[in-house]
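In what follows, a single structure is set out as structure tokens and then discussed.
Only one protein chain is missing; all other protein chains are in place.
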Amino acid sequence: MIDHKLDFAREERTGVAEAILGSGKSAEQIASIVETVLSAEARMLITRLDPEKARALGRFGEQVRYDALSGTAEVGVPRIVSSVPAVAVVAAGTSDMSVAQQALRTLAFFGESATLFADIGVAGLWRLTERLEEIRQFPVVIAVAGMEGAIFSVLAGLVRAPVIAVPTSVGYGVSEGGHAALSSALASCAPGVLVVNIDNGFGAAAAALKILNVGRG
Amino acid sequence: MIDHKLDFAREERTGVAEAILGSGKSAEQIASIVETVLSAEARMLITRLDPEKARALGRFGEQVRYDALSGTAEVGVPRIVSSVPAVAVVAAGTSDMSVAQQALRTLAFFGESATLFADIGVAGLWRLTERLEEIRQFPVVIAVAGMEGAIFSVLAGLVRAPVIAVPTSVGYGVSEGGHAALSSALASCAPGVLVVNIDNGFGAAAAALKILNVGRG
Amino acid sequence: MIDHKLDFAREERTGVAEAILGSGKSAEQIASIVETVLSAEARMLITRLDPEKARALGRFGEQVRYDALSGTAEVGVPRIVSSVPAVAVVAAGTSDMSVAQQALRTLAFFGESATLFADIGVAGLWRLTERLEEIRQFPVVIAVAGMEGAIFSVLAGLVRAPVIAVPTSVGYGVSEGGHAALSSALASCAPGVLVVNIDNGFGAAAAALKILNVGRG
Amino acid sequence: MIDHKLDFAREERTGVAEAILGSGKSAEQIASIVETVLSAEARMLITRLDPEKARALGRFGEQVRYDALSGTAEVGVPRIVSSVPAVAVVAAGTSDMSVAQQALRTLAFFGESATLFADIGVAGLWRLTERLEEIRQFPVVIAVAGMEGAIFSVLAGLVRAPVIAVPTSVGYGVSEGGHAALSSALASCAPGVLVVNIDNGFGAAAAALKILNVGRG
Amino acid sequence: MIDHKLDFAREERTGVAEAILGSGKSAEQIASIVETVLSAEARMLITRLDPEKARALGRFGEQVRYDALSGTAEVGVPRIVSSVPAVAVVAAGTSDMSVAQQALRTLAFFGESATLFADIGVAGLWRLTERLEEIRQFPVVIAVAGMEGAIFSVLAGLVRAPVIAVPTSVGYGVSEGGHAALSSALASCAPGVLVVNIDNGFGAAAAALKILNVGRG
Amino acid sequence: MIDHKLDFAREERTGVAEAILGSGKSAEQIASIVETVLSAEARMLITRLDPEKARALGRFGEQVRYDALSGTAEVGVPRIVSSVPAVAVVAAGTSDMSVAQQALRTLAFFGESATLFADIGVAGLWRLTERLEEIRQFPVVIAVAGMEGAIFSVLAGLVRAPVIAVPTSVGYGVSEGGHAALSSALASCAPGVLVVNIDNGFGAAAAALKILNVGRG
Amino acid sequence: MIDHKLDFAREERTGVAEAILGSGKSAEQIASIVETVLSAEARMLITRLDPEKARALGRFGEQVRYDALSGTAEVGVPRIVSSVPAVAVVAAGTSDMSVAQQALRTLAFFGESATLFADIGVAGLWRLTERLEEIRQFPVVIAVAGMEGAIFSVLAGLVRAPVIAVPTSVGYGVSEGGHAALSSALASCAPGVLVVNIDNGFGAAAAALKILNVGRG
Partner (left out) sequence: MIDHKLDFAREERTGVAEAILGSGKSAEQIASIVETVLSAEARMLITRLDPEKARALGRFGEQVRYDALSGTAEVGVPRIVSSVPAVAVVAAGTSDMSVAQQALRTLAFFGESATLFADIGVAGLWRLTERLEEIRQFPVVIAVAGMEGAIFSVLAGLVRAPVIAVPTSVGYGVSEGGHAALSSALASCAPGVLVVNIDNGFGAAAAALKILNVGRG
């Protein structure tokens, strides 16, 4: 058996605890890593974990808490989550909810809470403007959108907070796989849009945590 | 010498008179085509004509009218342009002006006038909203934008007119060549966005003319 | 549960009622949206809905009308459809029928009727020419084709109506996913071809509606 | 100095004499190859040769015959060209003429003559149909087109001869570089279209020669 | 029901009888087309037909002859196949056999026989050289290869016959989907390589038939 | 003349003052915008401004301060720059210096100072490790790299600060245009890497400013 | 039945015995090849063999030894494996283990042993540095990584051995399919990185064997 070299010092070093990708690993490999984590009385987040593999972790009981919508599992003792939401998670459509939820779950894993703003698409701009003042109160904004990703530019032109854009693989034809939304985010005419990989709600949350830490010294 | 088979019946057949691309043809080839057109007492538009080739057409005098910003030349007797603007041409940035001007010039060639709305970028949404009521009065809207092309979706979600999106090659990195704006236009979450090739202000104007003809029977 | 922010004012604002993508949403999410629509006594179209998810909407009875060929479902009270077809829908091959049907269903949802011209491929040009006079009577033409999409240029060179090109994902090798047909539509040498995303029969119909509205004032 | 290993036996072996690409080689390298060819009393074709490099070959006089439109140079004693044209070269637009001319020059280098059909674009289908009977008389057809390359499918659906498609780099936006036309040729719904590289008029002519040789035993 | 506009005059017009793609059509659509063909006492080839859809054609008995390796079905009365093979079909590897077989079946449908040369990869060049003299006897060569497609250039440099390259989707990583082999065929340094779409054994055979017809007047 | 709709309220609204792209605009267009800015006693940054266009701004004297290495020009009264550097700008190679300088200039325009860490490539890891403790003192890190962009992941795995990755167009072959470095940044296995467009030092600096503002309330 | 032309002389000629790809071949085709190999008392490696096809080889018993993790099967008499490991196989993550194992199995098939260094990712650089001295003892290093592939450059900057980079298809979004890791490997700023196709552990091992043979004369 492979001896897993987990990076338990990562949180100390970078502020962000270790997380692993569930896709690309077999259920056996994941279970073996979970065991190593639990033996070390450590914590870990698993992302992109499909329900079938999650079931194979059933024997760990409450030590592994799976959420199907986001495809994430928390391993180890849960952290107490802050009661003051510090991040606005803005999702463009219902199809983007699983990635938005991935960001929310990751923030909770880190002890942060966040507020979800759903169905904020630009085709009906009033859906954004009616909630804009509320969104503007947050120090960090995570925006989650597929298709053409126009929301990234519109939002970043309206708020003071850094906007972390998470393109999603929602779409078909030219937007299949999320590349159109990714290009929109990177090419945004609004300065200060920061971009993570397609569907990477985890990365956006990790970056948001790092940014919040700047504010907290 | 090649005997040019110009399609003088095209306007009769499709409602849109013949136009040719200046790029990819030598100055000699273009001059020879112009001669054929003038001999036939016909009219033609040349697009993507660079200044150097335009100079080589100087001998035709006022029969060939060149516009440097748009890179277009009108050949033959000008048509009287309608006094009522029927098309709103919305340009996102100063860099998009040459393509917007190409659309305006093409419309004038067809006898249509249009109103230009410049600097309507989404990073400052007020620039759009303060002119929205005015734009909403037009039966057809041509939107011209490079970078991430977010304006296409925002605009199409706010007006009743068909929106013809012209992505431009303005940008760098992922938006170099206009492919990011093109994908945004095609993937737009706002229904009813119609798209033409990158930098194709001519095609947008030709389509606008066809749409106006629908309204006029 | 998420509170759906549906855009019921969209039809008033843009002339096109709200529609949602079935792909990328779970059956539960879709059912929940349908409930919101029906409670509001509104109407909605669902596109790209696979049969399995459609079955999960069975409990809504006749309030949700599914069509398997096009993968669309109409939600709410049907609108009376005009008896005069206003749009010609030209499909290049049998494989393009599901996208053509998506356009037809969308037009019907909007209250418009259309005439389908099937099997109009360019490899046998007589199939187009023998029906050309008929097609030329329509104020708007939607052309649906995969493979190399040559029909877009041929058709647009022969009719006065605006031609809305819908590239389809029919094909293999270089035409897999519809990108060859999309490029053909955008690069068309015939002026005035307007393009929507691959397989987007809905978008073509929405644009056709907007164009017809131009004619109707 | 490099000792050039020219493949003088290629014509014997494959029916097609050696040719070299002028682009990518310095004027000195080309002159040195020409010397080797002339010393061997052999023949060679140079393609993609720009005028500046051609001038550097001036000292060889009539032994090197340059044609600026096609960018080709014949080296060595000219072959007698057949008086019966065996190939129809169909060019879609004026911008495609340099590639069409490359094919014509290559055929002449091989001793074949051909007939050029210019300005045969599909946006004005009558330009094709009025010459169709003439084109149908040829045993082999070379079709040269950029933009969306719709002519390849239309033509191949109308003639018995094999159609060799030469996509050209004429175009902009999605057709820049010739990739849209290339995909159209490969994805053609008309069976029996044969394709060569973008702008490769030489390759089309070489293949036409091989096909004609089939007919001649 | 849709009334199929089949192109029964295609063989007369182009020398190649109609064929349809099985992929992208439902079993019902295909069965309906088959009925139209059989009612007209015509013949047709179906390509890219998977076994499941083929089973749905079982009720037509011997009038529809399916071959699983190539995924093709012949519809109608079989033609007598020539006893003299006129085409060499060279396949690079075992994985390319289904595409090679598609070419063989298509040739047989047209009444032509062919000789298969299997396992002719360039990594073991002796496999080609030991059969080269035999291959050189054929007036037309079809070469079928995936991966890097090096065989196309090697073969075309050794034979007088036109070489029709069929890139296959065999491979993984950079050769997944057949694009590496396609580029190799198009970029071949050996003049006279003619290329068809990835996996398009049918198109190669149709072109071969057209070429053979050149030879036969 | 076009009346420029500059977005002078942007700084108030988003914390980042307006900036424009010099590329894609003519010298006349830029001069006209500069005049508008100066008349309004406002400030503006111009990026991607080549030396020739910069010279055309010479008549504005010290009101327009051009820096050739970064291709940026400051317009208007300079802001006092903080004496405490708040951002570490890490550049992988000498070729990346112009983009790094663009970030430094932008920060100075915003009133922030930064420290440059040059020649921090991963091929000689000691160059990073010997300065790591110093870099770790900064609340925000901007990393600038072309080629394969490996530094992004290495750095992000070692520091607590958010890392803003700026891929540069430095490289050739697969890294030409900066796409390899961009993909590396987005796909980074180190959580919390935030990415901006290729060569977009301005965007990185704008985002850094927004992040610093989080810290300052 | 096809008569397989296996290349039994390949080992003699190139130092590397024949291997075949299991993907793209049917179970029957593979079994038939295995029979030919066993009849010839030869040896062969099968790669990319899925478990279902492997089961179909069960009747060959111990003559075909399948390993599920790597998807490889050894055919024929096993070779004695050297007791001195000559290759370091460095894998970046658990998801890369199947490709690493493919390399290990291939080396064993050739009679070489290797040492696996697992979980050597750059996000936790200590995992590399703590084993660096050990890795530096090997004459050849194979590095296996997906995602952004930063390990290739870091490792190559630290060791004297040639580094063979095997990008893997591990990842999602921009790294889906392994193209980001592939570009990283090719664009590496560390000189002397040698690259094989995505997921091609076999090719890396074959090259390692050839390199070791250089050392052994």
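Assorted remarks:
By letter and in written order, the chains are A, B, C, D, E, F and G; residue numbering begins at 1 in each of them.
What we mean here is this: a contact is a pair of C-beta atoms (placed from the backbone, for glycine too) under 8 Å apart; a residue touches a chain by one contact, two chains touch by 3 or more.
Just so you know, these numbers come straight off a predicted model, no measurement behind them.
Among the residues E:29, E:153 or E:169, only E:153 touches the chain that is left out of the figure.
Residue G:157 is the one among G:93, G:157 or G:177 that touches the chain missing from this view.
In the full complex, the hidden chain is touched by subunit E at residues 92-93, 121-125, 147-150, 152-154, 156-158, 171, 173-175, 179-191. Subunit F meets the missing chain through residues 93-95, 97, 118-121, 123-124, 126-127, 146, 170-176. Those residues of subunit G that touch the chain absent from the view are 10, 13-16, 19, 139-140, 156-162, 164, 182, 186-187, 190-198, 202-203, 206-207, 209-217.
Here, only the chains that are shown with their structure count from here on.
Checking B-C, F-G or E-G against C-D, more than half of the residue-numbered contact pairs recur only at F-G.
Separating the CA-averaged centres of subunit B and subunit E is a span of 44 Å. Shared interface positions of subunit G, i.e. residues touching 2 or more other chains, are given as 121, 123-124, 171, 173-175, 182.
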